[in-house]
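This report concerns only the one structure given below.
Removed: one protein chain of the complex. Kept in place: all other protein chains.
In order of appearance the chains are A and B, and numbering begins at 1 in each one.
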Amino acid sequence: MFIRNTWYVAGFEHEFDQPFIARRLLDTPLIMYRTSLGRYTAMDDSCPHRLLPLSKGKRVGDEMQCGYHGMCFSADGQCTKVPGQTNIPSAAHVKTYPLEALHGFVWIWMGDADLADTGLIPDVHWHSSPDWASSRGYHHIEAHYTLLNDNLLDLSHETYVHSRTIGNDEEESIAGYTAKVSVEHDCLVRAHREMPNIEAPPFFELVIGRPCQINRWQSAIHLVPSINLTVVGVHPVEEDRTAARIGHVLHLLTPESETGTHYFWAFVRNYRLDNADLTEGIRKASSATFDEDKEVLEIQQQQMERRKTPVPHVAIKLDEAPIRARRLLEQRAAQEASNPRHVVAPPALVPEHSFAVLEEA
Amino acid sequence: MFIRNTWYVAGFEHEFDQPFIARRLLDTPLIMYRTSLGRYTAMDDSCPHRLLPLSKGKRVGDEMQCGYHGMCFSADGQCTKVPGQTNIPSAAHVKTYPLEALHGFVWIWMGDADLADTGLIPDVHWHSSPDWASSRGYHHIEAHYTLLNDNLLDLSHETYVHSRTIGNDEEESIAGYTAKVSVEHDCLVRAHREMPNIEAPPFFELVIGRPCQINRWQSAIHLVPSINLTVVGVHPVEEDRTAARIGHVLHLLTPESETGTHYFWAFVRNYRLDNADLTEGIRKASSATFDEDKEVLEIQQQQMERRKTPVPHVAIKLDEAPIRARRLLEQRAAQEASNPRHVVAPPALVPEHSFAVLEEA
Partner (left out) sequence: MFIRNTWYVAGFEHEFDQPFIARRLLDTPLIMYRTSLGRYTAMDDSCPHRLLPLSKGKRVGDEMQCGYHGMCFSADGQCTKVPGQTNIPSAAHVKTYPLEALHGFVWIWMGDADLADTGLIPDVHWHSSPDWASSRGYHHIEAHYTLLNDNLLDLSHETYVHSRTIGNDEEESIAGYTAKVSVEHDCLVRAHREMPNIEAPPFFELVIGRPCQINRWQSAIHLVPSINLTVVGVHPVEEDRTAARIGHVLHLLTPESETGTHYFWAFVRNYRLDNADLTEGIRKASSATFDEDKEVLEIQQQQMERRKTPVPHVAIKLDEAPIRARRLLEQRAAQEASNPRHVVAPPALVPEHSFAVLEEA
C-alpha cells in the first residue's frame, strides 16, 4: 500500500552528476537523469520493444538508447528513433514522472501528474542552507517503510539498540522520560521528550567535544507518509539553552517495494559549521547508528512475514506515537482510494526557532 | 506431520553451559536455557511486542531481555518489565514448553504439557553411564526425519553409501545377509542381521585395532517417532561372543521442520573406555559416515519435492523394516489426531545383555 499523491525523495541532488540513475521506487523500476539543460526526468526503465531496461543501454546526449536494437527515447519518454524504419510506432514511448530538485534532494511524484505541485514538497531547507552543515548518507533497508516510521517515532529504543552510539548504557535512560505526543493537521505527529541533567552518551560527547553532564531533548516529527525529522538539542548543564547544539536529522524514506525502503538521511547541525572533521565524525557515527537500526528492522520484517502478524503484536505505552502515525496513514490511504485527486499540503515541520518552542513545550 | 505428545531431544546437556540456545524444533523457533538454580526452560523465541527473537537480545540473570525495547521475560515466559510503564499488559508473555535433562540430553515435550511425564523419556542411559564411553556429534540434515528413519532401519546401504568407512567394497556384503524384522508393542521395530566370518571393514579394524576376520552383527532398533539405536557387535572369529565389542549408536532425531532434521548422535561403546584416541577416532569416523548419509538423504528429499512422489516409489525387500516403521508412525499420528491426550510409554530398547540375546536370535 503506497500513498501516491505525494513527493518522495528519488535521490540526492549530487547523485545526478552521473549520466543516469536506475532505482526502483514504489515497486516501479525507473531510470532518472538530468539533461544538459538542467531538466530532471524520470521514466520507466524498460524499452517498450523487448522490455530491456534502458539502464542496460547508454545515454546519448539527452536521450537513452536501448542496448538491444538501438531504439532511442527522449527525456519526455518519446521514442525518437527505430533503426531499420523511418516511422515510429505510436505505442513506442515510456511513462514519465514529475521530478524536481529542491533543498539538495531530487523529488518524485508518482501519483496523478496533474497534481504535482512543487509547493507540496516538504520544507527541509536546512539541508542546503548555509546556516547549517550536513552529514548525509543512504541505507537500503529490507523492511516496509512503516517499520522505519515506527522506529523513528519511538526513540526509546536507543537504550537497547544503540547502547554503543547515541544511547546510554544505563537501563531505561530514554524510556524513563515520558514523551509528549501530539498530532497536527491530520498529517503530522510529534513526540517530544526532555532529559535534563544526564551524562552525555558517546555521540553527544563528540558533539560537545568532551564528557559532561547535559540537558538533552529530542523531538520525533513525522509527516505522513514517510518524511521524518528528529530534532536533537543538547547543551552542557552549566550553559544556557539558547546556546544549544541543535541537530535536525532528516530521515526521508521512499518505498522501494512492499518489503524494501530507500533511507536517505542527513544530520544537519547549527554549530561548528566549518569543522570538516566533525562533519565526517557525525556522518560515521550516524551511519553506524543506522546500521544498528537496519538489523532490528530487517529481522522484524522477516518475523512479520514468517508469522503473518502485523506489529505491534502486543502494544505498549511507547507505541503511542507510532500507532497515531499508522492511523493517519490509513486515513490518508482511504482518502486517496476514494478520491484519486486527494492531496495534502504539508505543514511546517519545525517552528522558526525550534529550541525556544521546545523549551516552552 | 509431527507427533507432539512425545519427548524429543532439544540438545546435548553440555550445550546448556552457554547463556542460551536458539533452535527451531517442530517448526517452532525456541530459546532455551538453564537457570542459575538448574531449572531448564524453553520458550517461543519471539518478543510479543514486535516479534523480535529474544535470542537477538541478551540474558540478564535468569531472564531474557529483548534487544529492541528492553522488555524482560522470566524463565516461565512471563513479562516482568516494560520500560516506560509500570503495568504489564496481560498479553505480554511467551509460551513455554516442558524441558528435562536426562542421560546427558535435554528433552522437550511439545504436545499437551499436562501429559509431560518424565517417565516417558526413552531410556538411553548408556550415553551417560560410567560403563560406557561416548563419541558424539550433531548433523543438520535438510530432509524429513522419516527419510533418516528409513535409512537407519535399512543398513544394507552401507555397502554403497559407506564403502570407504563402515561398509565393505565387496558387492552385497550387507544385503546378502537377510535381516530378521520384528515389531513390538506397536511402537518399536527391530531389524537384526548376523554376518559371521567376514573381513573387517575399515571402521571395525579401528575398533579391534588390527585387520582380521570377524563375526559381526547389527540390530537397527527404531522407536516411534524418531528414536533410533543401532547395536553393533563384533569380535574376531577366534574369540568368544561374550568378549564382543558392543557399540550402541544413538541416532536421536528431532524434526526442525517438514524438510529439516536435527540429528543428535552418539556412538557409545563397552570396551577400551579410557582410550581417548579411540573415542576421538570413532567420533571422526562416525561423523564422516553421517556426512555420506547426509548427501544421500538431502538428494532424496530434493527429488521427492521435485517429483512430488513419496518414497519408496518402487518397494524392495530391504524396505521391510522402514515400511513397518512408517505404518506405526501413521497409526500413531492417527491416534493422536483422534485423541489429543494419547501417549505411549516406550519399551526398553535393548535387553540387559544385548549380545547374549542377539546370539539367541
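What we mean here is this: a residue touches a chain if its C-beta (ideal position, glycine included) is under 8 Å from a C-beta of that chain, and two chains touch if they have at least 3 such contacts.
Computed from a predicted structure; not experimentally measured.
Chemist: Among B:287, B:300 or B:335, which one touches the chain that has been omitted from the display?
Modeler: The missing chain is touched by B:300.
Chemist: Among A:85, A:197 or A:338, which one touches the chain that has been omitted from the display?
Modeler: Final answer for the missing-chain contact: A:85.
Chemist: Where the complex has a chain not shown, which of B:135, B:156, B:215 or B:270 is the residue touching it?
Modeler: Touching the chain that is not displayed is residue B:156.
Chemist: If the hidden chain were put back, which residues of subunit A would touch it?
Modeler: For subunit A, the residues touching the absent chain are 46, 48-53, 56-57, 65-71, 82-85, 89, 91-92.
Chemist: Just checking the interface: what residues of subunit B touch the absent partner chain?
Modeler: So the residues of subunit B touching the missing chain come out as 154, 156-157, 159-161, 171-172, 175-176, 178, 296, 299-300, 303-304, 307, 309, 311-318.
What we mean here is this: only the chains that are shown with their structure count from here on.
Chemist: Round to the nearest whole Å and give the separation of the Cα centres of subunit A and subunit B.
Modeler: 51
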